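Now for chain A:
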Amino acid sequence: MLQELLYGLAGLAVFVIGLRGALLHDNWLLRLLSLNVCGAGVFITFVAIAYRGLTLPADPVPHALVLTGIVVAVSAMAMALALGRRLRSYDD
Partner candidate 1 sequence: MIDYLAVLSIFIGVCFFFAGSVGLLRLPDLFSRLHALAKADNVGLAFVAIGVAMLESDLINSLKMLLIWLLVMAASSVSSHLIARHALRGRKPNE
Partner candidate 2 sequence: MMINDAIVWLIAIPLLASLLSLVFPKKGTAIAIAGSILGLLASVALVYQVYQSGPITHELGGWKDGLGIVLRVDAMSALFIVMTMLVVTMVGFYASAYFTDAHKKAQFWPLWLMMVVALIALLASGDLFNLYVTLELLGLSAVGLTALSDNRAAVQAAIRYLGIGLLGSLVFLMGVALIYTAYGVLDLAMLATVVEAEPAAQLALALMTAGLLIKSALFPMHFWLPAAHANAPAPVSAALSALVVKVSVYLIIRLWFDVFSPVLQPTASFMLGVLGALAVVWGSWQALRAERLKLMAAYSTVAQLGYLFIFIPLVMAFPVGEERNTALAAFLLLALTHAFAKSALFLSSGVVLQRAGHDRIAELGGTARALPLTIFVIALAGVALIGLPPSGSFLGKWYLISSAVQTGQWWWIVVIAMGSLLAAGYMFRILGHAFGPDESIGKVMAKGSEEIPALILALTATVVLGFGSAWMWDFVNLASPLAGN
């Protein structure tokens, strides 16, 4: 319970830090980094609540969800970077 709460709260904090960064940055790449940090915060919360102490096996469902989330996040990042590149190509 203590570890769940501790890591869970840290996940929430990372989520809020990322959200704040995403709202404050103008630069697309930096905003993207913040969004990814924000997503990582949600993932940490998910995995934290899946943890059930050293003796019990962890809950596998959040692990599967977060694995899905990580792959979705990297896809979105690849796409975002390609769009950013395209935008800059108009300026050249």
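In picking the candidates, the idea was that all candidates are chains of the complex that A comes from, given by their letters.
Worth a mention:
Note that a contact is a pair of C-beta atoms (placed from the backbone, for glycine too) under 8 Å apart; a residue touches a chain by one contact, two chains touch by 3 or more; residues count from 1.
It should be emphasised that the depicted structure is a prediction, and the values quoted were computed from it without experimental measurement.
By the touch rule above, chain A in this complex touches candidate 2 out of 1 or 2.
Residues of chain A touching candidate 2 in their complex: 8, 15, 19, 22, 28, 31-32, 35, 38-39, 42, 45-46, 49, 61-62, 65, 68-69, 72, 75-76, 79-80, 83-84, 86-87, 90.
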